[in-house]
Each structure stands twice: as C-alpha cells, then as structure tokens.
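Only one protein chain is missing from this complex, and each of the others stays in its spot.
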Amino acid sequence: MEARIGFRNTKSVIFKGIIVFFAFLITLPLIIILLYIIKQGVMNVNWHFLTHVPAPVGETGGGIANALVGSFIMVLMAAIIAIPVGMAAGIYLSENPKTKLAYYSGLCVDILQGVPSIVVGIVVYFWIVKPLGTFSAISGSIALAIMMLPIVIRSTEQTLRLLPASLKEAALSLGVPYHRVILKVIVPCGFAGILSGIMLSIARIIGETAPLLFTAFGSPFLSTKITQPMESLPHLIYTYATSPYDDWHNLAWGASFILLMFVLILNIVTKVITRKWKVQL
Amino acid sequence: MIAMSVLLVLIILGVLATLIVESMPSIKSLGIGFLWGKVWDPVSNVYGAYPFLVGTLLTSFIALIISIPFSYAIAIYLGEYNPKGWLSDLLKNTVELIAAVPSIIYGFWGLFVLVPIIRTFEMKIGVAPYGIGVFTSSLILAVMIIPYAASLGITLIRMVPSPLKEGAYALGATRFEVIRSVIMPYTRSGLFAGVLLSLGRALGETMAVTMLIGNTSAVANTLKDAIFGPGNTMASVIANEFTEADHTQYLSALIELGLVLFFVTVVINLIGKRIITRFTND
Partner (left out) sequence: MESTIVKAENYNSYFGDNHVVKDVNISINRNEVIAVMGPSGCGKTTFLRGINRMHELIPNATSKGKILLDGENVYDMNAIYVRAKIGMVFQRPNPFPNLSIYENVVAGYLLNGIKVSKADRDVIVEKSLTSAALWKEVKDSLHKKGTFLSGGQQQRLCIARAIAMEPELILFDEPTSALDPISTSSVEQLFHELKEKYTLIIVTHNMQQAARVSDRTAFFYMGELVEFDDTKQMFTNPADQRTQNYITGRFS
C-alpha cells in the first residue's frame, strides 16, 4: 500500500511538471515574436516614418502616414456605427431575454461571431463596393463595424445582466420612466463593463486585414475621402510584407511595430479602466 | 432598441442571401460535384473545391492537434493548480495577449522567421524544402488558436464544485488522480466545446495562413507532400484570387467557396456554443 502511494505521488508530481512545462512553454513563441517585431520595428520608426507616405519602388525612405490616417478614420467610422447599434441591441437582449426576437437575434450574434472575416469582406463588397462602383473607406468601415458588433453586444448584455434587479426596482418605484431607468441608472452602473467591451472590439478590428482586402482596398496616397479607397495599417503590412522589395519590408516592420503597440496599449488601458471605474455594487 | 435587434437578424439573413445569390451561377453549373472536384483551373474554367477542403481541414486539424496539449495544460494549470496570484495573472495575461496580436503580424513574422527555419528542418528530414506550406501555416495557426480553448477551459475547471474534489481527496486520491477522475470527466463536454471554438477560429483564419501556405491549388500526391508542401485553404484562395476573378463563373465559384466556409464555421461555432450553454445551465 505504501509503496503504491509513493508511486502514485510521484506520478502526480510528474504530471504537474508536464503541465507546468507546457503551460509556460507557450509564452516562448509569444515573447520571441514580440521581441522580433520590436527589434525590427524600432529601427524603422521615426518622425519621418510617421508623417510621410510610402516612397515609390526604388526610392528609400517614405513612411506609413497614409495607413495611420486611414486606420484612424476607418476605425472611428466603424466605432460610430457599431457602438450605438451594439449597445442598443445588448440592452434589448439583457432587458427582454425571453422574447422570440431576443432568441433569434441572440442566435444571429453567435453566428456573426463565427463568420470568418474574409466572408464579411466579400459580402460587403457586393453590398457597397459593387453598387458604388469603387472601393471605399466607408465600405471598409462597415465591414469592420459588422465585426465589432458581436463583441459590443455580448459584453453589454452580460454586464447589464449581472446588475441586480433591485436597482431597476428602486428607480421604477421613484416614478422614473423606463427609458430613463435604462439610460440613467442601468447603463451608468454597467459603464465599466460596456466600455471594456467597446475597447476590446476596437483592439480587435484595428488589426483586421481580410475584411478590408476587397472593400477599402488600399492606396499609396494619403486621403481622407471616405468614398475612395483608403490604406490601413494591417493592409499595408500585408501588401508590403509580401512584396519583393527590402525597403517595403522595412516599412512593413515599422508598421507592425506601431500596430502592435496600439493593440497592446488598448488592452492595458482597458484593464486599468475596468478596475478603476467598476461600480461597487 | 428593438429595431437594432431586428437589424442584427437582417444582417445575418443578408449575409446568407448575398452569398447564396452570388454563388448561384456556380451552384447551377457545377452542382454538388463542386465539392469533390479535384481541379481548380480558372483559365480553363474548371472549378473544384476539393484541394481547398483538404487544405482547410489539414491546416485546421494539425493546428488543433498541436494546440490542444497546450490549451489543456494552461487550463489545468490556471484552473486548478494556480488559480490566483501574480504568476497566474501573468500567465493569464500572456495567453490573452496571444489572442490579441493581429493575425497579419503572425503571418509576417512567420514568413520571415519561421519559414527559413522550417526550410532547414525540411531539408533535414528529406522533404522538398519549400519552407512555406501547410505545415508552416498549421504551426502558426496552432499558436493563434491556443487561447480560445484555454480561456474556456480555465473557466470550466474553476467551476468544478469543491465538494466533488474534496470527496476524492478524502478518499486518499493524489492531485493527479483528482484531476483525472473528477475534474476531467466533469468538464469533458465543456472542454470539447472549447476545442470546437478553437477549430472554428482556425477554419476561418485568413491572413496568416494566406501568407504562409504557398497558394497552390493542386492536390498533392502523398500525405507527406500534402503536409509539407504548399497548398491553399478556402479562405486563402478567396483572399488571393478574388480581385483577379474577371468573369462570373470564376467569381461565383469563389463565392461558393465562401458559402461553404460560412456554413462550416457557423455550424461548428454554434455546436460549441450550444454545448457551453447547456453546460453552464446544469
């Protein structure tokens, strides 16, 4: 019995070792990748890089200004579309969980979450690019907005569901009409959770390339016309990384570094905000 | 608010409708044989989805197989061995970071760093040293999908009721035995759902795969060639050839691929989600 226990104990310890090994091993690729991007990217990033458009083939220098502006504009437009729609739908789902509409739209949110980004891109192409006759930033934003929606909706819904029912009751018993209860009590109390969902969805879409391939397309020029093609950070990285020119590779490294920093900072800020602004129930 | 929820339903229906309508020409002319047609030759107007089905399945499943031990290890470690504390938070944040890195960056890094390494590896094991190919894409894909099964697993394992575990300990079980005989059976269906979600993610991944897979639409002769040689997935062929599709047949064949991709990913994701809701409601 005792020898057997010893053996079993050893097995348990070995098992833990294996688990720990595999669990921490995964940090290696991430660290390697991050360090490589940082190393390659930092070399290329400077003020000139951030304020100029890419140079033509053969010329050195140039920068990613068109992609920076483009990403900013398109993400902003996507957010303007997706945030109100997503919050409203999330509020509806959390307030009326038993209706048929809630069931079907909840199902659609789940479906949307699983749709590959390239498929979203194709569909928006047929909805907007073809009728308009041109690639455009607005079509890219719409594709991005569609991708943002499930995240915003689910986090809004889940945050609000966690709020106690007594909160609503207290407000209603004071004679506050329903829409004000939602706007002035429920949403403010869930603010931290909703905001973090929004920020996470933005962090997700600034790195998305596939939906932009056939919508915003890309452009070597710095433009703010939303009905024309527009460059974006991830798309620039894709185009220049797969090109045969070293100069363009350097641009892509620099852009990757910038993109990575944005994503990291957004994630960190989200965590800080959620902690700080969480309403103590 | 009701309007917004209705909008959601309309969006999904619209997506489906567009995909179906635009792939109609191809569906009509090629029929169901599209799915097992082995030749994809736009020049001669011959379209078969088989190479891409193979490519998609190979990359996704290889990625899944590679990633599962890691996902489970992370889930068990953070769910059972070390659920709280600074080290646990650090690891959890790292895993979340893996999911946060945009796929294009994975692809870019893979292209310049992983491919040469794989090339050397392939030379060592006596395969044609492409560097790019199904295997390389699967490797990167594996890293990318680890967080999906892992986060779900962590939540599920933490949900195992203490009384259940304590009962086993009280009978003299070791930690490993409690994990194996109590935690694993309890979370089995949920963990399976996590695997499905990871799979769903892998199936739909486009950019990293497109950059690393070699973009060849021919079917390989042997399994070894299929894995270590270049290929294409449904997503990557769409990404590469969509803007070059100059006639309706070509375009609608690509859209039909998109339709297939849509169905496969949606079904897998929904099954995964259904399992999870059933699990959390019990």
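First chain written, first letter: the chains are A and B, and each begins at residue 1.
We adopt the following convention: contacts are C-beta pairs under 8 Å (C-beta built on N, C-alpha and C of every residue); 3 or more make two chains touch, one makes a residue touch a chain.
These figures come from a predicted structure and were not determined experimentally.
Enquirer: Touch partners of the unshown chain, restricted to the chains that are shown, please.
Expert: Taken over the complete structure, the missing chain's partners among displayed chains are A.
Enquirer: Which one, A:Leu149, A:Val185 or A:Leu233, makes contact with the chain that was left out?
Expert: Only one listed residue reaches the unshown chain, and that is A:Val185.
Enquirer: Of A:Leu28, A:Val57 or A:Ala170, which residue touches the hidden chain?
Expert: In the full complex, the listed residue that touches the missing chain is A:Ala170.
Enquirer: Over the whole complex, note the residues of chain A touching the chain we left out.
Expert: Counting over the whole complex, chain A touches the hidden chain at residues 98, 164, 166-167, 169-177, 180-181, 184-185, 188-189, 191, 279-281.
Please note the rule applied: only the chains that are shown with their structure count from here on.
Enquirer: Which of the residues in chain B come into contact with chain A in the complex?
Expert: Chain B reaches chain A through residues 1-9, 11-12, 14-15, 18-19, 22, 69-70, 73-74, 76-78, 81, 91, 94-98, 100-109, 111-113, 143, 146, 172, 174-177, 179, 200, 203-207, 211, 235, 238-239, 242-243, 255, 258, 261-262, 265-266, 268-270, 273.
Enquirer: Where on chain A is chain B touching in the complex?
Expert: Chain A reaches chain B through residues 5, 8-9, 11-12, 15-16, 18-27, 29-30, 32-34, 36-37, 84-86, 88-89, 91-93, 95, 101-102, 104-105, 107-120, 122-123, 125-127, 146, 149, 153, 203-204, 206-210, 213-214, 234, 237-238, 241-242, 249, 252-253, 256, 259-260, 263-264, 267.
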